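Heads up: the structure comes next, in structure tokens.
All protein chains but one are shown at their positions in the complex.
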Amino acid sequence: MLLTLTDVEVAYGAVIALRGISLEVGEGEIVTLLGANGAGKTTTLRTVSGLLRPRSGEILLDGRPLSEIPAHDLVARGVSHVPEGRRVFPSMSVRENLLMGAYRDRRHTREDLERVYGLFPRLQERIGQAGGTLSGGEQQMLAIGRALMSRPRLVLLDEPSMGLAPMVVQTIFEVIAEINRDGVAVLLVEQNAASALRIAGRGYVLENGRVVLADSAAGLLADDRVRQAYLGEDVAAVGDPAR
Amino acid sequence: MSAPNVPGQPSPANPGDQPDPVRGVPAGAAPDADTMALRRPPAQSGAARPAGANPTDGPAPPPRSPAGDSAAVGRGAPAGGVAPGGRSPWHPAMLFTPARLRQLGALVLVGLLAAVVTGPTGNSDEPLQAAWDSIADPRIVLFLILAVALWVVLVLWAELRGVLTRLTAPVRAPVGAAYGRRGAPIVLNVVLLAIAIIAPQVVSTAAQQSMVTDIGIYALLALGLNVVVGYAGLLDLGYIAFFAIGAYTTAYFTSQSAMPWHAPFTLNPFFVFPIALVLAALAGVILGAPTLRLRGDYLAIVTLGFGEIIHLVANNADGITNGARGAFGVPHLSVHLLGLDYTWGIDPKPYYYLLLAIVVLVMIAFGRLERSRIGRAWAAIREDEVAAEATGVATLRLKLLAFAIGASVSGFAGVMFASKQFFNPQSFSLQASFFVVAVVIFGGMGSRLGVVVGAVVLQGLAFYLRDKVEPADRYIYFGAVIVIMMIFRPQGLVPSRRRRREIELSEAGIGSADSLGSAPAGGRP
Partner (left out) sequence: MGFLDQFWQLTIDGLMVGSLYAVIALGYTLVYGVLQLINFAHSEVFMLGSFGGLFVARALLPGDGSVPGGLESVGLVAIGLGAGAICGGLAALTLERVAYRPLRRRSAPRLAYLISAIGASLFAVNLAGKEFGRQNVDLPDLFHNGTVFKLFGADVSTQSLVIFAVAIAMLVGLDRLVAGTRLGQGIRAVAQDADTAVLMGVDVERIIIVTFIVGGLLAGAGGFLYAMTFNASYSMGFVPGVKAFTAAVLGGIGNVRGAMLGGLLLGLVESYGGYLFQASYKDVIAFLVLVAILMIRPSGLLGERLGRAA
């Protein structure tokens, strides 16, 4: 297994966010985490990338524990995190943002830039523009492109579709699938369960900091609880035009 | 004897108690205790109890049982974490890990610094001589030994802590229980008040003097600044300026001779109290209104500048304030009412009791304020300013109110001070402002009893050092006290419960503990 979480507990002070999460991501897989707001999806990703430290439990990357590795060294181990809300560097140009993705290893910068521009031609058009002035969709492309600059083996994607127009969402999901075809594993956190399950191989459903359901994407799509809570109501309650 | 049950302990040590580097939350925060409590199987803590609570263990060799130790710590100290080395069996090699050696190096440096701080005073003609003298002096050996001794204590802290916990367990239990009980604070307060009443009777006149002008006045100042720093979570570095306003107002109104500039009539100092109160509050509003809208740290700089300007004006405006010579001849407080004639004179004791009464009254008043709607609003602003604003708290106005209340207390104290004794601009220097900040921090921001205790301890220290250290050099120690408190005990000596909880929560990433805006970046691991 590429990534294994075993009984991971995370707390903000006295408030417990994760109550023993166990999950796995294999090489080249797309795994999605579903769940309502506050279920612990983002916390899980932030814990994997070392921004938060678990109070107990174990995280293994390639079978080796992650606990000793400082967060900033994780990129060098092949993990890239596209954070919630995109978080592009607002005063840096598109190119500078992409170069930040290659901060640790600048050997392949040139070809990697080409590759990202190939995936997102829009970014090449905006090459000198400040990250903060891009549209939401462009920022998301930039954030994903930036994450690819370090040639990761595992990409952690946090709500890539949040607040984006349906057309853009479609583009983003297509790119995710394409990245995955190159052998990159993806751990995808999504509220847009329908789109996520369409490209994912497997999925986990989180509730109140616990994994309540783990199955193949097909299995989850067929599960009544998932259909009711994350597919049916998703459309009605959020009004997200996810078809 | 603990020996028999010690060997039995380590083996069943549960997996959760192994040193797990995974724990990210820094030791000392509340979650540690929680985690331990959660993870320890009940049987385990049951087994550990006799060892932990047995007072007859005495100062036997440090127990080698990690399980027993951490169990005792976990149960004893509610907020205490476990020292990093505390859970693995002790071994001499532990002394020489890189971290330990770095610690030793740091302590040796601190020792050297302490030698310089306490060493001879230099002069500007031979500016480096003093430092060399302190390092070359044989005294240095003493400091180095102290440093190494401290290091040994720190290295063995986990072990020592276990012993200490066991030794003090029988005492701590009843005290803790008493402290938690509802009536206990009243008993405690009565005892403290009794001590405060008796104290001046048993000390020298010089000490009495200090108890008035240093401790009493500064307790009052600290109570006022506490409203700004402790309640509203703002930092005012020019606080002493309002004190100056109070003092000069008194000179203006009560004497024809103290300053070149004076009122056409004279008032009894008692009537100046309300005037000074209003003037100082007004100055606070004028200064605060434009700056409180900005980020909190700007306020600190602006108030710093304001304090310095007031000091400069007082010092230079000879024709108004009598400049650096200061104001002489402000009359003492006196009462002439309904046949009662009393004048507070040279004797410090009457002033002391008057101040004591005022301090107690202010403490009671601010206690009510803290628990009022306004006090809750301040707490809301500290903990989450945006949310407070959203729920309809007029944040700007409330911050301004805190600022004005703090200023008026300072002005009030200024009247007290001016009528007690001669003053000159030196009394209103920047360092005096810093000293009040130090008192509040040391005592515990947000804690009324704390800041008064802070004034007693720090001014007591200053009084103790008065013949041993040059007055200006005492600020070296006060500066060190501030930094050390911020590192090791940011909640202060006698913390307010609410503030302590806020600091802990904010350090865990929930809410904030001041009104300075978001926490600095790069803080979290």
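Note that the chains take the letters A and B in the order they are written out, and that residue 1 is the start of every chain.
One rule holds in what follows: a contact is a pair of C-beta atoms (placed from the backbone, for glycine too) under 8 Å apart; a residue touches a chain by one contact, two chains touch by 3 or more.
Just so you know, these numbers come straight off a predicted model, no measurement behind them.
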{"item": "Of A:T4, A:T32, A:S49 or A:T171, the one touching the omitted chain in the full complex", "value": "A:S49"}
{"item": "Touch criterion as defined above, residue of A:R64, A:R104 or A:R198 at the omitted chain", "value": "A:R104"}
{"item": "Selected from B:L112, B:A130 or B:L167 as touching the chain missing from the view", "value": "B:A130"}
{"item": "Hidden partner chain, touching residue among B:E159, B:D214 or B:D514", "value": "B:D514"}
{"item": "For subunit B, the residues touching the chain missing from this view", "value": "26, 28-29, 116-117, 121-125, 127-128, 130-131, 229, 233, 235, 237, 290-291, 294-298, 300-302, 304-305, 308-309, 312, 316, 430-431, 434, 437-438, 441, 470, 472-473, 475-476, 478-483, 485-487, 490, 502-503, 506-509, 512-514, 516-524"}
{"item": "Missing-chain contacts mapped onto subunit A", "value": "49-51, 70-76, 80-81, 83, 87, 89-93, 96, 99-101, 103-104, 146, 150"}
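Criterion: only the chains that are shown with their structure count from here on.
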{"item": "Subunit A residues within the subunit B interface of the complex", "value": "11-15, 50-58, 67-68, 70-71"}
{"item": "Partner subunit A, residues of subunit B touching it in the complex", "value": "16, 20-25, 29-31, 34-35, 39, 504-505, 507-510, 524-525"}
